[in-house]
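One structure is given here, and the rest of the page talks about it.
Up next, subunit A:
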Amino acid sequence: MIPINDFLVLSSILFSLGIYGVLARRSAVLILMSVELMLQAVSINFIAFAVYLSPQAFTGLIFAVFVITIAAAEVGLALAIILRLYRNKATANVDEADMMKW
Partner candidate 1 sequence: MGGVLFALVTVPLCTAVLIMLVPSRYPQLVRYVALVSAGIQFALSLIVFFAYEFQGGRGLRFGFRLDWLENVGFLGKNGISLHLAVDGIAAPLVLLTGLVIFAAVFVSWNISYRNKDFFVLLFLLVAGVFGVFESQDLFFLFFWYEVAVLPMYLLIAVWGASSNFGTFVRTKEYGAMKLVLYLVAGSVLIFIGIFATFVEADRGTFDLPVLGQVQYDSGFQKAVFPFYMIGFGVLAGMWPFHTWSPDGHVAAPTGVSMLHAGVLMKLGAFGILRVGMTLLPEGAEFWAPVLMTLGVIGALYGAISALAQTDLKYMVGYSSVSHMGFVLMGLATMNDIGVSGAVLQMFAHGAMTALMFANVGALYDQAHTRDMTTFGGIAKKMPRHSAFWAIAGLSSLGLPGLAGFIAEFHIFVGTFRAGYYWAGAAGILAAAITATYILRMLARAYFGPLNEKWESLREMRLGEQFAGALLIAFLLFMGLWPTPFIDRISDTVANIPGITS
Partner candidate 2 sequence: MPDANFDWKLLTPEYILVAWAGLLIMLDLFWPAGGFGRWGRLDKELLGYIAAAGALISVLVSLIWVDNDTNFAGLIDINDYTTLFRVFFGLIGVFACLASARYVKERLLHAGEYYAFILLAVVGANGMAAASELLTAYISLELLSFSLYVLTAYAKFDLRSNEGGLKYMLLGAFSSALLLYGIGMIYGTTGSTHYSEIGKALSTDTGGIDEALFLGLALIMAGLGFKVAAVPFHMWTPDAYEGAPLPVTALISAISKSGGFALFLKLFAEAFEPKIDDWRYFIAGLSVATMVLGNLVAIQQSNIKRLLAYSSIGQVGYLLMGIAALSPESGSALVLHMMGYVVTNLAAFVCVIIYYNWTGKEEIKDFAGLRDTAPFLALSLSIALFSLAGMPLFAGFATKFILFQAAADQDLLWLAGVAVTMSFVSLYYYLVIIKEMFLGKAEAPLSVRVPWVEYGALALLVAGVLFIGLYPAPLLDWVDGSTADVFAGVGRAAVAGQ
């Protein structure tokens, strides 16, 4: 059986990549995708924990399902907002969305 640590390492690498993406990307869409990556890392975690730690209970699995669902909703919502910005400002670059500051 694959040791649980492998899953955890995978997930943390994914999570870190996601964080890097959020910090490094300037396109709102890419940032959103990076967040999705982080959410997937979370899902892996939950599933791994569920399987390895408490196989009888389904909590972790259910959690993963909800994470996926919410992630989907999030994408929908975020894209809608990004579109509004794009419509009004003709850009999805978050650096240019700095009208409000200080």
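Quick notes
Note that a residue touches a chain if its C-beta (ideal position, glycine included) is under 8 Å from a C-beta of that chain, and two chains touch if they have at least 3 such contacts; residues count from 1.
These made the cut because all candidates are chains of the complex that A comes from, given by their letters.
This is a predicted model, so every value here is computed, not measured.
Note on subunit A: across 1 or 2, the candidate touching it in the complex is 2; the others do not touch it there.
Only residues 8, 15, 18, 22, 28, 31-32, 35, 38-39, 41-42, 45-46, 48-49, 53-54, 59-60, 62-63, 66-67, 70, 73-74, 77-78, 81-82, 84-85, 88-89, 94, 97-102 of subunit A touch candidate 2 when the two sit together in their complex.
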